[in-house]
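All protein chains but one are shown at their positions in the complex.
So that you can tell them apart, the chains are marked A, B and C in the order they are listed, and the count of residues begins at 1 in each.
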Amino acid sequence: MAAETVSNVVCPLCGCLCDDIEVIVEDGKISNVKKACPLGKNKIMGHDRIKAPMIRENGEFKEVSYDDVIEKSAQILAQAKRPLLYGWASLICEAQRKGVELAEEIGALIDTTASVCHGSTVVGVQGRGAPGCTLGEIKNRADLVIYWGCNPQEAHPRHRARYAHSVKGMYRPNGKNDRKVFVIDVRETKTAKVADEFVKIDPGYDYMAFSALRTILAGHADVVPDTVGGVAKEKLVEMVDAMKSCEFGVIFGGMGLTHTRCRYKNLENVISLVDELNAHTKFTLIPMRGHYNVNGSGHSLAWLTGYPFAIDFSRGYAWYNPGETTSNDLLMRREVDAMMAIAGDPGAHFPGESLRHMAKIPLIQIDPYANPTTELADIVIPTAVSGVEVDGTAYRMDGVPIRTRKVVETEYLTDEEVLERILTRVRELKGGN
Amino acid sequence: MKEVILITGRTLKQGSNLENKMSDAYFDAAARCEMNENLLTRIGASVGDAVKVSTRFGEVVVNAEKDDGLPDGHIFIPMGPWANAIVDPDTGGVGTPTFKGVPANIEKTDGAVLSVKDLIARYREG
Amino acid sequence: MSTITLSMKQSITVPLEAENITPDNLAGKSVDEIKAVTVYHGNSEAVIGDFFDVTVEGSGNDPASTEIIMKGDLTRVKRIGEGMSAGSIVIEGDCDMHCGAFMRGGKITVKGNADAWAGREMRGGEIIIEGDAGNYVGSAYRGELTGMRGGKIVVEGNAGDYIGEHIGGGEIIVKGNTGVLPGLSMTGGKIIIEGTATMPGGEMTKGEIIVKGGIIDMLPGFKFEGEEEVDGATLKKYTGDLAVRGTGKGILLVG
Partner (left out) sequence: MTILIKNGVVFDPAQGIDGEKMDIAIDGDKFVEDVSSPDEVIDAGGRMVVPGGVELHTHIAGGKVNAGRIMRPEDGRKGRIPRGKLTRACSGFSVLNTFATAYTYARMGYTTTFEAAMPPLLARHTHEEFEDTPITDKGALVLLDNNWMTIEYAKSGDLDKLAAYVSWMSEASKAYGIKIVNPGGTEAWGWGKNCSINDPVPGFDVTPKEIIKALAQVNEDLGLPHSIHIHCNDLGHPGNFETTIETYEAVKDIKPSSDRQVMHATHTQFHSYGGSNWGDFESKADEIAKYINKNDHITIDLGVVMFCDTTTMTADGPMEYSLHTLSRRKWSNHDVELETGSGIIPVAYSPKIGVNAIQWAIGLELALLITDPWKMALTTDHPNGCPFTFYPEIIALLMSKAKRESMLETVSEAVGKRALIATIDRELTWSDIITMTRAGPAKILGMSDTKGSLKVGADADLAIYDIMPESFDPTKDYKTIEDKLMRTVYTIKGGEIVVRDGEITATPHGRTFWVNPAGKKAEAARDGMLEDLERMFRDYYTVSMANYPVQDEYIPHGVEIRTEVN
């Protein structure tokens, strides 16, 4: 059988959602991936899969049928008093929407990987708003690009070339030569090395740096101390001048802001900075969302429930309060009595304290691949790979919805099908309500 | 033993093996601790040596790696189960554990770097 | 005067939501009536009698003359005293989140620690926490621009992060230390911290914060105005936060 090239494939790895990927398919299998970064290429090429549904008995996994795992999962979820459905980021919106239906049905908590990633950005937006734009605006207009607490060279490898730095745009015909790039970080990252300027800041001092920039912008440089968070005042003044005098500026915010001291207050502060810069020039902010559809999970949950993550349906309506209804708080407080991990890997990305409780409660994993969560799971349900074996909607880091493509066929059930079957069975168990 | 500040985060290799976490490639990508040459020297370690990193929240053994982009006194462990064995679980009021800026101690060790399976098995035992 | 005693029968892990436990709701009710009052346990509805032994002493239908005493392990009981307007609640131990949220009057005494959000969006009355308090004491809800507007909260121990966030009135007193950003975006009222505070007064525009035990990481948008005597102590006076478009007129006094 001849090799077939599928063009304009959408990469289901990071929030860049590059949609120019070429995938070579031979005999129904992917033989090569072109134009993607190493992260995307590895994702699309795939790895060893979980072979069959499994149930843990006496500490060992036993391969069973889909019927068996769906029955067992439905029973666990229908009985639980405070079940948690976590993950949802590496998954198309169609399945996320089904997940919300399940959460409502069983009075569960539903939370996404944003909880340990850009959740703080979202809470910051709830305080101050989101002055942003799509990435094409950066490509066509931006002459000042600031990467703050993010390292796209490793986490979003094509970001600079496709959207923000070397790319040529309508009003930036010379690409890189028409823009200035700042990196603000606690270490000299690979991105810092390719920037025009690297500003090193001490860990945990972003809030203070934003306050200093805003104070300088407001004309009160006189009260700002000589250094703030390890950054010299002259440098801060220089940064404010660069921001005020550009034609179109953007700050890309990363987990350097959400994973550190002050968390969402860092975001509130930088959002206010961007807001205030608009009195002088055009300025925007875009969070560097990690998983390819974590932004979509925030969107689909918001239109369905009113809130973007960390939602508690135990009272029949949605209650939202990060810090209370977020996964790690729930696990560390030992509140949760059953958990489903779908399209997210808490085993690898939650602190040990949370994993200890996950090990104690019934844990259902839905995922194409084995990972640390599998090591803690009681029930494992393998599924098709969304964006490679299933098509559906994903939202880029800037809110642009793109339909991912199905490139090859699969024998595995899709996440949506598994959720639908669990939901149907749960409804039967709960008496057809 | 040296007092340092722990940062965790994404790397190209860790990200390239996100769906391949039970592999050797992921182990190589994530069971490591990066620091600059100066710090390596001060703890008497070379690249590839096992180092023990401990915080108030636990300890973990990982392989030492060099990255001169790190300022003195800072170490970097890629996000993943090894880093998460020692990060500060406090969620700062909004649900996100403290993955960056955690005070830690680092020293050279003869201990072994645990595999993913063995690392996670510790939580099953309570 | 009547005294209602609610004794938690056992420890729980799945939290109870007990916003119905207020003098306003329970005043004048018999033991059986109180036992039948709804509480929410995870995703199921239950009644007070499922979780508490109940006794009533004295009589009176008036919330103002009703005292509720809560005993046992209350560490997973949320929303005690929510919206109460009068009377008193004594919690003989630790309690969970949102204790005294929306409180309008009366008094809550927590003999142990209170978890996050104590006195959230409080309008009046008094909360005394004899142990430590969690994050967000007297704060706003997510997205709101106003937290506590009146009343008083006293924390005898330490308090967590973001206490008095968006506080617009009333008073918070912490005898111990606080975490990051107390009085953040404050628009009125007063916060007194006897111990230390980290980055107090961020983006405050009005109101007053007194930190007697010293500041860790003073924010850069505060202007030194001189020294001021407060209760016999000489404190440094700052105004800010000038980061807010140069308009911050909050007062920060530092020991």
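Keep this in mind: a residue touches a chain if its C-beta (ideal position, glycine included) is under 8 Å from a C-beta of that chain, and two chains touch if they have at least 3 such contacts.
For clarity, every value in this text was computed on a predicted model and none was experimentally measured.
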Problem - Left-out chain, listing which of the shown chains it touches - result: A, C
Handout entry: From A:4, A:26 or A:247, residue that would touch the chain that is not displayed
Key = A:247
Completion exercise
Sole touch to the unshown chain from A:308, A:323, A:368 or A:382: residue A:308
Problem - Residue among A:10, A:95 or A:361 touching the omitted chain - result: A:10
Practice task
Provide the residue numbers of chain A that touch the chain removed from this figure.
Solution key: 7-8, 10, 19-20, 93, 97, 101, 104, 122, 125-137, 139-141, 162-163, 168-171, 247-248, 275, 278-279, 281-282, 284, 298-300, 302-308, 313, 315-320, 391, 393, 395, 399-403, 433
Exercise for the section: Spell out, residue by residue, where the missing chain touches chain C. Expected result: 141-145
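The working rule: only the chains that are shown with their structure count from here on.
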Completion exercise
Top of the farthest list for chain C, CA-centroid basis, is B
Exercise for the section: Could you give the separation in Å between the centres of chain B and chain C, each centre being the mean of its C-alpha atoms? Expected result: 38
Completion exercise
For the pair chain A and chain B, the C-alpha centroid-to-centroid distance in angstrom is 22
Practice task
Specify, in ascending order, the residues of chain C that touch 2 or more different other chains.
Solution key: 116, 135-136, 162
Exercise for the section: Would you pick out the residues of chain A that each touch at least 2 other chains? Expected result: 123, 261-262, 322-323
Handout entry: Interface residues, chain B side, partner chain C - complex
Key = 92-93
Exercise for the section: Spell out the part of chain C that touches chain B in their complex, as residue ranges. Expected result: 116, 135-136, 160-162
Handout entry: Residues of chain A touching chain C in the complex
Key = 80-83, 106-108, 123, 126-127, 205, 207-208, 210-212, 214-215, 218-220, 223-225, 228, 261-262, 265, 268-269, 272, 276, 313-315, 320-324, 333-335, 337
